[in-house]
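Have a look at the structure that comes next, please.
Omission of a single protein chain aside, the complex is shown with its protein chains in their original locations.
The chains carry the letters A and B, assigned in the order they are written, with residues numbered from 1 in each.
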Amino acid sequence: MLREERRAAEEAITLIRPATSRLVDPDIRDEFGLETLDMNMGPQHPAMHGLLRLILELDGETIVRCDPVMGYLHRCQEKIAENRTYPAVIPLTDRLDYFANMHNEHGYCLAVEDLLGVEIPPRAEYIRVLMCELMRIASHLPSIGFLLLELGAFTPILYAFRERERIQNFFEAVTGARMMFHYIRIGGVKADLPPDIPEKIWEYVEGLEKRIKPDFIDLIEGNEIFIERTRGISRLTQEEAIELGLTGPPLRCTGVAFDVRRDYPYSVYPELDFEVVTDTAGDVEASYRVRIKEVYESIKIIRQCLEKMPEGEVMGDVGRRVRPPEGEGFGRVEGPRGEFAVHVVSDGSDTPYRVHYRDPSFVNMQLLQEKMPGHYLPDIMPIMGLVDPVSGGWDK
Amino acid sequence: MQKFDEPNIITTSTDKLFNWARKNSLWPLQFGLACCAIEMMSTGMAHNDLERFGAGFFAGSPRQADVMIVSGTVSTKMAERMTRLYEQMPEPKWVIAMGACAISGGPFLDGYSVLMGADRVIPVDVYVPGCPPRPEALIFGIMTLQKKIEREQQVGYEKPRPALVDEEGNIREYLPEREYRQISEGKAHRPKGIKRLPRTYVFQRKGLPPGSMTDVGWIPPEARERLKARRGAGASGSGEREEGKEGA
Partner (left out) sequence: MAVALPEGSLEERLERYLEGFRSRHGLEEARVEGNTVVLGVDPGSVPAVLSTARQSLGILHLSFITVVDRQGSFELTYELLDMRGARVRVKTVLQGEESVIDTVTGIYPTANWHEREAYDMFGVAFRGHPDLRRVYMWQDHFDHHPLLKSFEISTKRTFEGLR
């Protein structure tokens, strides 16, 4: 296609579509001259999920067409990564999905280690899994908090951020930073755990397990407003979910048991015993239940890690200068939002030739485009709570 | 302030009264862009409470906000919307640039769609460095803004205007997005008297920048002896290290 043809095709698509209401009976529509309303839910809005612009076509309160426009936080990460050395890309991956920093780093390091073929000491693997599972708890609880904040409840997010503060204390003790850790390095982990930390994590996790039921489940589940607003919203079927390419809690809440930790295992997950949490309903309430149960599973994994952690060093045999041979490396991890994959192409020099991040938020957002028509305008918020995108993820 | 004998009469200047009212009820605009937004939310939550400074209500609409906390990377696509939001906020208004990305582009400085700092398009009052800044740092930034507000005067004070408002107060045309890319790369036209930022590459920099107030810090006594001996022994030692040691 020539460039002119391509631009003409682009412009043709962005023309305003005729305003007809497809959900109303045609006779009634012609009789009363009904039209739809084009509304823009702009990039700055009180929802917590980031800079997302939704162009909505509304028929009364029913959404007829929903078009997400992204790119308001595009930070050129893939391009900048081509100009940084391999270890220097890790702080950039931290800032991709900023609720799941450890998973991003882990995915990238797995991809580069696939290229290098280096062996990682077992203690480093256990520390990586421990950090990732703590990060998963620190991501799922605020996700539930945001879902409820957008429905109007303020307490769960305060409890969620209280837990997140305590987990961030642990991260600060181990890695030195509250949020952007730069901890998981190529070949292992930056530094060993301080000697008193495993004990403290153990105590915290015991307390957390007892606290989830009164603080989250009892508070939320029986609430009539929550049930009215989340049960039956966005009934996803399994075929639809797989067709849209969903992964993570949005997929598992329909009943498909796909978890990268079990099906494409990496690190020490084959030796750990955990369940893949699924639910059959496929609606927003099901995704909430999946996330709460995943917190329990993460607690189980953390306990097993702390028990089984061997002694040893924490960094493999990788020098300061990482110069992998030519080729491609793939890394795939299960983030709290879904499958996070990294594809690194190397040309034998100090900097990567191409880094591609497959972010779960980007792919899960197609749900908004496909599934939203037919729902009401206030249902946007619970569906965003089901998908739970993070704008650093979809915009890279 | 002057107090009289009766307990409920105080006189003060209107400046102090208005400034006291304004600084103790700064309502931020909910403008979380990226990762710094999470730390801004953490600051608003129970552990580091922003409510006790009066800044707990994050207004959803710019018409009800006093402070715009630019937290996160400003991309060129968002810059136009950010300027529009800034101009929708009623006076008096202030801007806090939170995080390295809002101050100067941060780790994404060389991106093709990243604005090198929010202050290229809107006037910023307080800069809070960090990536992301800790909640305590953001609270310090808000307290600094409060001190700045205390110094304000109602008359005789010229407030800086955003880039798109000219001297008469007319709003110039919103720049199409391609112009923001020139701004973000430092190529845009700047008013007279303001120098264009020079771009230095990392491999061109040697030693500490000029006028920096940092020195190399404390050196253990054994190492210091050894360096002194080496410096005395051979004049062919590296000149830079000697320069650095002079400040020690």
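Following the convention adopted for this analysis, contacts are C-beta pairs under 8 Å (C-beta built on N, C-alpha and C of every residue); 3 or more make two chains touch, one makes a residue touch a chain.
All of these numbers come straight from a predicted model, not from anything done at the bench.
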Exercise. Looking at the whole complex, which of A:105, A:215, A:283 or A:339 touches the chain that is not displayed?
Worked result: A:339
Seminar exercise, completed: In the whole complex, of A:42, A:232, A:245 or A:373, the residue touching the missing chain would be A:245
For this session: Pick out the residues on chain B that sit against the missing chain.
Result: 76-77, 110-113, 176-178, 185, 199, 201-203
Seminar exercise, completed: Absent-chain interface residues of chain A come out as 1-3, 6, 9-10, 13-14, 70-71, 74, 76, 78-80, 83-85, 237-239, 242-245, 247, 255-256, 258, 263-264, 328, 330, 332, 339, 341, 343, 345, 349-351, 353-354, 356, 358, 362-363, 365-366, 370, 395-396
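One rule holds for everything that comes next: only the chains that are shown with their structure count from here on.
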Seminar exercise, completed: Per the C-alpha means, the centres of chain A and chain B lie apart by a whole-Å value of 30
Exercise. What residues of chain B sit close enough to touch chain A in their complex?
Worked result: 30-35, 37-39, 41-42, 45-47, 60, 72-73, 75, 77-78, 81, 85, 107-108, 110-114, 131-132, 134
Seminar exercise, completed: As the complex stands, chain A meets chain B at residues 42-46, 48, 50-51, 71-77, 79-80, 83, 91-92, 95, 98-99, 157-158, 161-162, 164-165, 178-180, 391-392
